[in-house]
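Every protein chain of the complex appears in place save one, which is left out.
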Amino acid sequence: MGIGARFGRNFDRLLDCLALVGCALIMFQVISVSFEVIVRYFFGFSFGWVTSLNEWSLVFLTFLGVAWLQREGGHTNDDSIMQKFPAPVRVMARAAAWGLALLTTAVLTWYGAKVAWQNYVNESYDFFKIREVPLFYIYAVIPFGSLLWLIQLLRSMRREVHDNRAGARHDTTDV
Amino acid sequence: EEIVLKALTYAPPSKVEDSMAVFKAWIDKVNAKGEGKLRVEILGGPEVFGVGDQVNAVSKGLADITLTFTAHTALVPEVDTLGLSGITVAEERENGYLALLDEAHSKINLKVIGRAATQSGFFIFSKEPIESLADFEGMKIRSHSGYDGFFRKLNANPIGMNISEIYGGLERGIVTAAPYNIFAYDLGLHEVTDYMLADPFWYSHTTVTLMNRKKFDSLPAELQAVLIDAQIEIEAEMADIVAKMAEEERKRLAEAGMTFTNLPPEEAEQFRQMATESRFEVLEEILGADRVAEIKALIVRQ
């Protein structure tokens, strides 16, 4: 097996694992919030951390899931208009879509890393949430997830180019 | 050519609140003194940059000025003492407290213009009357990490809750009390609570006007003076503006059925001190005892 194929297989495995983490976060939301309500109702006691952790879980599950969703072709688009245009126009539209996708993920990765680093250096925390938790821990998932997203886009692009050469009809839901 | 400074506000620009009124009055003064050379314009509120990001935006030069509160305390912990001051705004300017804040903000490229409100602070709105400190015992009160320490000291039961959920939380009885400034009518607190404890805590208020430091330094001295002079003028009028607005708001709340209660005098003093001390204690861990002592010496009235 070549290096490329081995990388691809491990990368797929990584995305699957992260998706499972995302699922676990959703279960955490169900359980922690229900638990908070029950404890508050019966014992009149509130955990200070339930709200903040659940808010952060939304950031985490989004960025742990974007690359996986990209692979699954789940980022919604509407190409019903483009279908009516001739092939050369469609190819240009596809190129624009790929370009914007790469630009977006590159900016999110680079500036995500920069801002996460700033938060690390400044020892920032979120005034409105749990102040003991460094904001860096939360921000770090943004460049991490975006980098995976970028890599997955490159993989999908490569496959599309390959498929086009092979004359196969490409799957337009990929980007 | 006229220089236009773009300003952000922590609340929507249309919001009726003491700090917003003072800030707008300051802008009017600047624009009058600026005489076509300098003008401040409100760009918008949280719809432009989230409240937590406005200081960042001004620090990085995306806007020039922000009317904000202590949300950036992670970057400048000293700002957390704004609400704890026991002296007048003029005294703060004279004795070096303001300069200390300004110096602390310089590391994130911000210039402190000055306060936007004073002598108002936070009140506790509740479903049951609060007439003694014992009434706080076990009270389910809306909180966040900034209030937690104080409310625990009162033996209350702080419940973490988003600002957007305060109304619903009170309405449905998930909490029975919530701290807020006196301008609570817009939020509808009079619909879901019946009492307001009229003894404020952190009564020096926590709002402040900040400016991008590079931008400030780049202005010619006469225009810098326009900004500062306007601030000094507004500081002299501030207490009256705030008192007048608070009085009107109080009337509005009373007409809506709100009853105002007070603590016995000695408990009221204890209440104020607990609020102040609980903040200073947290700050000692962050800033160190020496720095806190330095600030205390300036702003705690002996």
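Structural remarks
We call the chains A and B, going by the order they appear; numbering starts again at 1 in every chain.
What we mean here is this: a contact is a pair of C-beta atoms (placed from the backbone, for glycine too) under 8 Å apart; a residue touches a chain by one contact, two chains touch by 3 or more.
Everything that follows uses one rule, which is that contacts and distances are computed from a predicted model.
Per the UniProt record, the chain missing from the shown structure is "TRAP transporter large permease protein", taken from the list "1,2-phenylacetyl-CoA epoxidase subunit A", "Peptide/nickel transport system substrate-binding protein", "Cytochrome c biogenesis heme-transporting ATPase CcmA" or "TRAP transporter large permease protein". Mapped onto chain A, the interface with the missing chain covers residues 19, 22-23, 26-27, 29-34, 36-37, 41, 51, 54-56, 58-59, 61-62, 65-66, 68-69, 72, 74-82, 93-94, 96-97, 100-101, 103-104, 107-108, 110-112, 114-116, 118, 126, 129, 138-139, 142, 172, 175.
The chain not displayed touches chain B at residues 43-44, 47-50, 52-53, 56-57, 60-62, 161-162, 164-165, 167-169, 171-174, 191.
In this text, only the chains that are shown with their structure count from here on.
Here the spacing of chain A and chain B, counted between their Cα centres, is 37 Å. By the touch rule above, chain A contacts chain B in their complex via residues 40, 44-52, 122-131, 135. Those residues of chain B that touch chain A in the complex are listed here as 52, 70-75, 138, 140, 143-146, 148, 157-162, 174.
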